[in-house]
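Missing here is one protein chain; the remaining ones are kept as they sit in the complex.
And now, subunit A:
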Amino acid sequence: MEQQKNLEGYVGFANLPNQVYRKSVKRGFEFTLMVVGESGLGKSTLINSLFLTDLYSSEYPGPSHRIKKTVQVEQSKVLVKEGGVQLLLTIVDTPGFGDAVDNSNCWQPVIDHIDSKFEDYLNSESRVNRRQMPDNRVHCCLYFIAPSGHGLKPLDIEFMKRLHEKVNIIPLIAKADTMTPEECQQFKKQIMREIQEHKIKIYEFPETDDEEENKLVKKIKDRLPLAVVGSNTIIEVNGKRVRGRQYPWGVAEVENGDHCDFTILRNMLIRTHMQDLKDVTNNVHYENYRSRKLAAVTYNGADNNKSKGQLTKVDTVEGISPLAQMEEERREHMAKMKKMEMEMEQVFEMKVKEKLQKLKDSEAELQRRHEQMKKNLEAQHKELEEKRRQFEEEKVSWEAQQHLLEQQKLDASRTLEKNKKKKIF
């Protein structure tokens, strides 16, 4: 146990936080925020309201103009400066999420994106030259729940179950001005009940040692999930200029705590818990990813499907030296190869047999055809012969006839001559 020693004079290391502060300010901060939810829930408007900039300008193609019907993952970066501190803000948007008729696996592009950012970071961490290590990991995911008033939809539950171990999820109730205060309360309770029922781990606000802060944290926790309204239009209310939405029956003010929880979200996200979100991402989600990835690599690299089954094997194989493990692996690998080889040979033989059979068949076919053609030819030949014979016969008979005619003529002329001669006489 370390003893706490009292100092006899002023040393000066109480200045350490200031030094850290100055260095951080020089370095600047990075923060990546992901927004997920169906179209038309006011995600873009909320982002614009949160950071008071036009990240999504009016030219940004909204859902009405979107042509592609699959889920995309889009990143936009913006550099904001305030009071000498600069923040590189990356917003990851997921247009098309939950918009199709069949939304099975619409969370897959999102999971892939988060994993790829983790992988990039892991690779840059493992490099030899680590000077430049940009942190593009997703620090926070704002999940927008449609204000139905009933509870979570199956899609919401599926999504959160699959992503709560990869990223800090902060569920928000979108377009909260749809509900009256009582409906909102009931809806929130229902959602929290369902979240607990499905064991979804949303981002938890950490307890601090400070009593005052704890009270604030408890207040936030009571109002989860936060019901937000976004707007960038400024309206005059009672002489004050506020941001809000103008209805015929009143103005819903965005920054009024009685109207919605926007201010709580903004304070929590930006003013108090931004660093904590990054820390949790780094210490918990990223470490989870890293240990899973590295365990898979040392165990059986390639197959991801197998790794689930193999992971249970790890428990039983513990204690054997890594060398023996490798030998085991090698042997398995060889056996697998041999089996594959045998299978391939079998397949090959079968194929060869088939081909031979085919060739035989076609040969027989050809032979048959050849015979047929020969027969045809012979038949034609015979016909021709027949015709020729007929022709010859005709010729002969014709000639005979001619001959007969000639004879007759000759006879006739002879008799004529004879008659003539007779007559003369």
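Operating definition for what follows: a contact is a pair of C-beta atoms (placed from the backbone, for glycine too) under 8 Å apart; a residue touches a chain by one contact, two chains touch by 3 or more; residues count from 1.
Note that contacts and distances are computed from a predicted model.
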Absent chain per UniProt: "AP-3 complex subunit sigma-2", "Small ribosomal subunit protein mS29", "AP-2 complex subunit alpha" or "Neuronal-specific septin-3"?
-> "Neuronal-specific septin-3"
Write down which of A:Gln86, A:Ser124 or A:Gln190 is the residue touching the left-out chain.
-> A:Gln190
Listed residues A:Ala146, A:Val228 or A:Ala296, member touching the removed chain | A:Ala146
Only one of A:Val20, A:Leu52, A:Val85 or A:Ala100 touches the unshown chain, namely A:Ala100
In the full complex, which of A:Gly9, A:Gly84 or A:Pro248 touches the chain missing from this view?
-> A:Pro248
For the chain that got dropped from the picture, name the residues of subunit A it touches.
-> 38-41, 62-64, 69, 99-104, 146-151, 153-155, 158, 175, 177-178, 180-181, 186, 190, 245-253, 256, 258-259
